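Encoded as structure tokens, the structure appears first; notes follow it.
One chain of protein is taken out of this complex; the other chains stay put.
Lettered A, B and C in written order, each chain numbered from 1.
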Amino acid sequence: MSKVRIGIIGTGYIGNVHARIYARESRAEVAALYDIVPEKARKTAASVGGKVCGSREELFENCDAVLVTTPNKTHTEIASHAVAEGKHVFCEKPFSIGLTDAQKLLAVAESSAKVFQVGHNRRFAPVYVKLKELLSADKAHSAHIKMNRGELLNPVWTGDTNVTGGFLYETTIHLFDMMRFQFGEIAELVAYGSQHEYPELDEFSIIFKFKSGFHCTFASSSDASWHFPFERIEVFCHHRTIMTEEMERLLDSKGIDANFETLSWQMTEKEERWGYVQEDKAFLDAVLNGNQPPVTALDGFKSVELVEKVYQAIRTGEKICFD
Amino acid sequence: MSKVRIGIIGTGYIGNVHARIYARESRAEVAALYDIVPEKARKTAASVGGKVCGSREELFENCDAVLVTTPNKTHTEIASHAVAEGKHVFCEKPFSIGLTDAQKLLAVAESSAKVFQVGHNRRFAPVYVKLKELLSADKAHSAHIKMNRGELLNPVWTGDTNVTGGFLYETTIHLFDMMRFQFGEIAELVAYGSQHEYPELDEFSIIFKFKSGFHCTFASSSDASWHFPFERIEVFCHHRTIMTEEMERLLDSKGIDANFETLSWQMTEKEERWGYVQEDKAFLDAVLNGNQPPVTALDGFKSVELVEKVYQAIRTGEKICFD
Amino acid sequence: MSKVRIGIIGTGYIGNVHARIYARESRAEVAALYDIVPEKARKTAASVGGKVCGSREELFENCDAVLVTTPNKTHTEIASHAVAEGKHVFCEKPFSIGLTDAQKLLAVAESSAKVFQVGHNRRFAPVYVKLKELLSADKAHSAHIKMNRGELLNPVWTGDTNVTGGFLYETTIHLFDMMRFQFGEIAELVAYGSQHEYPELDEFSIIFKFKSGFHCTFASSSDASWHFPFERIEVFCHHRTIMTEEMERLLDSKGIDANFETLSWQMTEKEERWGYVQEDKAFLDAVLNGNQPPVTALDGFKSVELVEKVYQAIRTGEKICFD
Partner (left out) sequence: MSKVRIGIIGTGYIGNVHARIYARESRAEVAALYDIVPEKARKTAASVGGKVCGSREELFENCDAVLVTTPNKTHTEIASHAVAEGKHVFCEKPFSIGLTDAQKLLAVAESSAKVFQVGHNRRFAPVYVKLKELLSADKAHSAHIKMNRGELLNPVWTGDTNVTGGFLYETTIHLFDMMRFQFGEIAELVAYGSQHEYPELDEFSIIFKFKSGFHCTFASSSDASWHFPFERIEVFCHHRTIMTEEMERLLDSKGIDANFETLSWQMTEKEERWGYVQEDKAFLDAVLNGNQPPVTALDGFKSVELVEKVYQAIRTGEKICFD
């Protein structure tokens, strides 16, 4: 394969982010674009090239790898279609909506001979890579995590559960995946939720207990504010607090005084600071070298499972135990 | 009564904080001091005046109001003694150790015709007074709270459960009381704990659900770090995050952008910034005017009850429901 | 004129920033591109469209307005050429290098019947627009300003005075223009400089006195660090400090306590946060409506004059007075 021919289904915000990155990649080319609003695909093509296709079928004929960057609820069907056509698939988060769909897509993806990667870009963000590196050399005792939004107004569909599948599918799911990446598999969870400004549960208080014995609090609010940092992980180790603030900074306070070190990615362009460049490179690596992608369909499935189990815990008032 | 004659039992760090404040108060005088290490009482007397007494009885004879500023485990017995002698009592936190003692002291205090106030100074700290004022004009949805220490080494007894009654009795109990002050009575709690560096549970993940429907996460670590702020309350309202950072600052981010206002008490002397001056004034007000003190024996009892119920929740793995 | 046909000479970093912005503008199109390294122009064309031209002449034939986004030393000659061809000109900062060239280009620009705008984008950055708005309603007494770089290594030409014309021409000149924008015309300056790591003056301490009586300190270092904020303006008014931190935040502390309000542009995309989108719109407005551009050739000239006068003050050890 000379250059991986990338086909993009869904040329909205995130589709264009990936399009711009692949347009600069020497190992790939943006070959085909499809959107149910053809004008959007044409606009993207004007800026990064690629054939504007009239159907998914036409797109499949013109590419080796498919990016599924459509609204959440369509992921299962479109990604399954792409697998069936023998394509490598990069499926944006969330992997799918609901346990039934997630199980269906997991089965499809695991039956595929090609690469199937899920778009949990935060795993590649330098701040979280650094956190994992620090935690591999020290023992985390517990953590205190929050993942807020300031509103569900912009864009408007963020407040529409028919599109999102529920608030937790929106950005909170990124940190559910992140917890597994940093702290391992989850054993139990308890959760409380309430509904205030939107026609769905919009405030969450959760505790996750991990198989390692590690435990953490997790707060998520849909309409708190965009006050920096609206995404924060504080990890407590022995005489040490390590804190991430969005994907901008990592603060490491070691020892028994109040001193600390700050690593800042302020000078790093956003596409790299948020891990998009690196996840796209990782996808190409997997496609070209045949290795396992760093975020698998199983990872995608498990993040969906966590979302669904939190909702279940709130509905039933019961503790959830994982096998 | 011309000047309230203050007797102080226990002239360690916190006894001296109050001694210095009362020494400047025109409505009171430091009249009598008692410590089981007489040299310590003499040192305090040298700086703020007052008779160094050879026994509690001698102290009671020389004062109208007693400050119980001894180690945690002795509060019940000493405060009961002072009530029995007909004295007004200011009892430092924690009110007592264990539910049995707490119930005993509550009964004693409620039978007293005199004032009985508990030393939850944070209720008087300007930052928390301001938070309560803001929350009285807006509706809190949920909160994310942490209360850490950097170590249990300084002073050495902070790591000795025979002195503290357990880590949660040390400083965490202040924020248990604070939650009731800000958010009302608690309906349920779930908790996870683990033990790492000290011979007791030293890391906690808790969710409190309140009778109002409000819920919050609460993390507490004994040996995280002293990184500012080690004490933080983040309250999420409608398009609003209000955050306190120790007793130094309150940040209020209203609306759907990332702007915020910061109130700072950096220029306020610590004794006032931490509410000690105000709680001592409130105690004198109650003594002189016969009104109810702002932090009652029942408040003291309930903070102890929360500590014990968190430990019980961890021990049993069960959700705790309050009547 | 249906759409303004934009021609871009120099398709390096900043040329591409403008190219991407014009590619999204409905009132303009990227029509022609020229670079002495043709491959660079081709790359830009691939992403935003436009004819790749083999010469400046070919470019002039295919556009109405020219962006001069080449290295500093070529601005005078290229911009003069574009004016001579009757084109609207947007000339990146610095306007030119050296007083002789600056005077020459000023004469050319002022003789043009078309628009001539200089690329001092910071005037359009929301943080500086807000500062100007606040200062129009209050009286500034003095200011304390710094404009640092962390190194002159990336890109390599930043350390080459043959390209930059001297360190002050690099980014410091932006804040020289900003001072005039915020505080008016300058009456006097005194300056000290020293040379440490690069073969040119690389550390500067300056005082500017303005015709209004206002005065400010100004520090600029070429190799301090990228510690946030490396660009900071602190303005002191009556019981008020207003502080900008790069183009990210504005802090406004009014009154005699330590409270303050923070406006943050963290959620704004960089192209807008840095004012590029707005300056390109302003250029189009001037071209289409025939009005004066908001940053004129005279503004460009005066920023160059300030650079040269600071160097002169250091060389001579004398105070510089402007007419």
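The rule is simple: contacts are C-beta pairs under 8 Å (C-beta built on N, C-alpha and C of every residue); 3 or more make two chains touch, one makes a residue touch a chain.
Given the structure is predicted, the values throughout are model-derived calculations rather than measurements.
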item: Contacts of the hidden chain among displayed chains; value: A, B, C
item: Candidates C:151, C:200 or C:285 - the one touching the absent chain; value: C:151
item: Hidden-chain contact residue, picked from the options B:84, B:107, B:267 or B:321; value: B:267
item: Residue in contact with the excluded chain [from C:46, C:99, C:134 or C:251]; value: C:251
item: Options A:260, A:276 or A:301, residue touching the unrepresented chain; value: A:260
item: Sites on subunit C contacted by the missing partner chain, in the whole complex; value: 139, 141-144, 146, 148, 150-151, 153-154, 190-194, 196-197, 202-207, 209, 213-219, 221, 223-228, 234, 236-241, 243, 251, 253-258, 260, 319
item: Positions on subunit A contacted by the hidden chain, ascending; value: 257-267
item: Residues of subunit B in contact with the chain not shown; value: 20, 23, 46-49, 226, 228, 264, 266-267, 270
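We adopt the following convention: only the chains that are shown with their structure count from here on.
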item: Chain at maximum distance from subunit C, centres defined as averaged CA atoms; value: B
item: Per-chain CA centroid nearest to the all-protein CA mean; value: A
item: Inter-centroid spacing, subunit B versus subunit A (mean Cα positions, whole Å); value: 42
item: Centroid spacing, where centroids are CA-atom means, of subunit A and subunit C in whole angstrom; value: 38
item: Between subunit C and subunit B, distance of the C-alpha-averaged centres to the nearest whole Å; value: 56
item: For subunit C, residues contacting two or more additional chains; value: 264, 266-267
